[in-house]
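The structure under discussion appears below in the form of structure tokens.
Excluded from the complex is one protein chain; the other protein chains are retained at their positions.
Showing subunit A:
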Amino acid sequence: MQESLFAPGHRACAGCGMPTAIKLVLDAAGPNTIVASPTGCLEVTSTPFPESSWRVPWVHSLFENPAAVASGVEVALKRFGKTDTNVLVIGGDGSTFDIGIGAISGMFDRGHRITYVCYDNEAYMNTGVQRSGSTPFCAKTTTTPTGKLSLGNPRPKKDMAAIAVAHGVPYVATASIAYPVDLRRKVKRSLEADGPAYIQINAPCITGWSFEAGDTIEQARLVVETCLLPLCEYVDGVLTDVKKIRRKKPVEEYLKTQGRFKHLFRAEGGAEVVAQLQAMADANAEKYGLID
């Protein structure tokens, strides 16, 4: 087997979905690739000076600027005639959905040939599980705790893929580490796009979501099988592919295995929230035609 471009020895938690996502992305992109990353779990677990897990050139600057940094890399490569090199951003959802979204919008708008990859673990995990724009409805985080007056995060997850599509980005996809063949294919396709691309990869966080060690891939599969996360592909703004679900599972099967949703099965009002989440999953199934 070919040596991974993301070397072992990094400090990610046992059971973290993120390194799996990174390995799959780099495996698809190949060695002629430059990566820019924001501050976050990936950065701190992969580059404690003087060590690095990166076997491709990699640059980190700040939390909110990897899309701008990558824009500079891409134009410099163009200047030097090295347009065959892939330029990727790989960052988490806090950077992508929230603090770095302005720079991402600029990067999309300018049409740079960059694939922006978000490994999505649905909260600010590096700082200790605070709510991000990607946190699902009624998930418990350390800034959306449960309590007498709270059932967790009061807002639904932001639809970042739709925001990318709205920019006219030629290639947009959602993917999951539970479907590695699909994920690798999407990365390869994104690199063929004549312009920017956005790929959002669901990557479960064992500490933030609180599930059994060893269940990471199972968690990633369940969110797809419940239709809470549609795996889609948009080419030039048109929905061209969805991951079909053979047997749609009830959302409880996903929710009940995670600490961040545990309160929904105990607290008053929890059942209504589960019903709301089920309605969201049903709406996804309908909207994206997820059921075979």
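Keep this in mind: contacts are C-beta pairs under 8 Å (C-beta built on N, C-alpha and C of every residue); 3 or more make two chains touch, one makes a residue touch a chain; residues count from 1.
Throughout what follows, contacts and distances are computed from a predicted model.
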Candidate names "Digeranylgeranylglycerophospholipid reductase", "Multidrug ABC transporter permease", "Amino acid-binding protein" or "Pyruvate synthase subunit PorA"; UniProt protein name, chain not shown: "Pyruvate synthase subunit PorA"
Residue of A:Ser4, A:Thr85, A:Gln130 or A:Gln276 in touch with the missing chain, whole complex considered: A:Thr85
Touch criterion as defined above, residue of A:Met18, A:Val69 or A:Cys118 at the omitted chain: A:Val69
Residue in contact with the excluded chain [from A:Cys16, A:Ile34, A:Met125 or A:Cys138]: A:Ile34
Residue in contact with the excluded chain [from A:His10, A:His60 or A:Arg221]: A:His60
Positions on subunit A contacted by the hidden chain, ascending: 31-34, 36, 43-44, 47-52, 54-62, 64-65, 67-80, 85, 102-103, 105-106, 109-110
